[in-house]
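A single protein chain has been omitted from the complex, and every remaining protein chain is retained in its original position.
Note that the chains take the letters A and B in the order they are written out, and that residue 1 is the start of every chain.
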Amino acid sequence: MSMDLSISRHWRRKYSIYRLQAARCKACGRVHYPPRPACPYCGSRDLELVELPKHGKLVSFTKVYAVPEGARAQSPVYVGLVDLGATKVVAELTDITDQTQPKEGMEVEAVLRRTRVDGEAGLIYYALKFRPAIGVPDV
Amino acid sequence: MHNNAKENPYAMLNFTIKPEKVSKAQTIADPITLLDTYPLGDGAAALVLSNKDASKSPLAKLSAVESATDIGSLDLADDPLTISSVADAYKRLQGAVNTDDIDLLEVHDSFTITGLLILETLGIAPRGKAAQMVAEGWFSPTGGKGPIVNPSGGLKARGHPIGATGVYQVAEAALQVAGKFPGVQVRGARKGLVVSMNGLGSNAFVSLVEGV
Partner (left out) sequence: MPGPQAGIHGWGAYIPIYRLPLSEIARTWGWHPEQYKGLAVEEKAVAGPDEDATTMGYEAARNAIARAQIKPSEIQAVFFGTESKPYAVKPSATIIAEALGITPLTMASDLEFACRAASEGMRALSGMASSGLIKYGLVIGSDTAQANPGDVLEFTAASGAAAFVIGPTSGAAAIIEDSVTFVTDTPDFWRRAQEPYPLHGEGFTGEPAYFYHIKNAVKTLFDKSGLRPTDFKYAIFHQPNGKFPLKVGQDLGFTMEQLKDGLVTPMIGNTYNASALMGFAKVLDKAKPGDRILLAPFGSGAGSDAYSIVVTDAVEAKKPLAPTVDQYLARKVTIDYSAYSKNRGIIYVIK
């Protein structure tokens, strides 16, 4: 999921961005994120919306130094591939410090953070990011 | 692969690079450095196509073009190290024409890793071995044991003018099998395989270009 500074796009996708809303295909049973009009695996349009768990395992990650405008304060931006069981998601990682470096297989959990800020006067874009798990429960 | 661009007058980065230079270049997204990525640039390429009987002196024969689509997503792919659209398109191509004895490939190495994954997806290199084989010169024009890969220098060196790139690749393969490529010419080349794709492989085109 890429993040454009588009107010309407963010608003349309808020349930995915805030709560990890995904879609489960009733035909093949597979889950994809974010929800699309048709199942990317079998093409069926018979889908139901589901919420993914907010805890998973880090499969792989990268450390992005070439950050987009508005994200310099958060550079380097860590991006991870996270296995949530039903599906995998690509998401930003947060609370990464010299003492809390990401590792493959690490338990991570989703928390709400700022992802981009549109200048001084524009909208603040919030999204779930994953951080080394400390046991914050799903609700 | 990149180093072949030194001889290519159309290449954007027509110089050779050593592994240390790549690893010491600016890190974009660890471990990918600037020299692992394609340069942004402008470019245009064109092909004149005809019915096989219409031209008296064709440069080359475009034997087959096959395509396939896939999810093109790192998170939704069951195996992110295989580019399914490339695999599917190549399987179809193999069903249409004889792909034995390929002399050269022009593959879509938008990033170092993309080029390596294409070679492994095609089965030209065993899974996990492409990087080592490239490093050992397996696909190089001087003393390589396999087909020559990216005699043009590939996307990272020739450049990647997005929409023009696929046409560049076919034009380069056509010039190769005609013995007229102005850069690294694969001696006696008869068969060229071209692999084009976009992004993480949401679609792929595979073409076989043969000498006439």
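Following the convention adopted for this analysis, contacts are C-beta pairs under 8 Å (C-beta built on N, C-alpha and C of every residue); 3 or more make two chains touch, one makes a residue touch a chain.
This one's a predicted model, so the numbers in the text were calculated from it and none came from an experiment.
J.: For the chain that does not appear here, which of the shown chains does it touch in the whole complex?
T.: So, taking every chain into account, the missing one touches A.
J.: Using the definition of touch stated at the top, determine which of A:R13, A:R36, A:K57 or A:R114 touches the missing chain.
T.: A:R114
J.: Write down which of A:S6, A:S44 or A:T100 is the residue touching the left-out chain.
T.: Residue touching the chain left out of view: A:T100.
J.: Go through chain A and note every residue touching the omitted chain.
T.: Missing-chain contacts on chain A: residues 14, 18-19, 73-74, 94-95, 97-100, 111-115, 119-120, 124, 126, 128-129, 134-139.
Here, only the chains that are shown with their structure count from here on.
J.: Report the inter-chain centroid distance for chain A and chain B in whole angstrom, where each centroid is the mean of the CA atoms.
T.: Going by mean C-alpha positions, chain A sits 33 Å from chain B.
J.: For the complex, give me every residue of chain A touching chain B.
T.: Within the complex, chain A contacts chain B at residues 32-33, 40-41, 62-66, 76, 79, 81, 87-90.
J.: What residues on chain B touch chain A, complex-wise?
T.: Within the complex, chain B contacts chain A at residues 26-32, 71, 73-76, 80.
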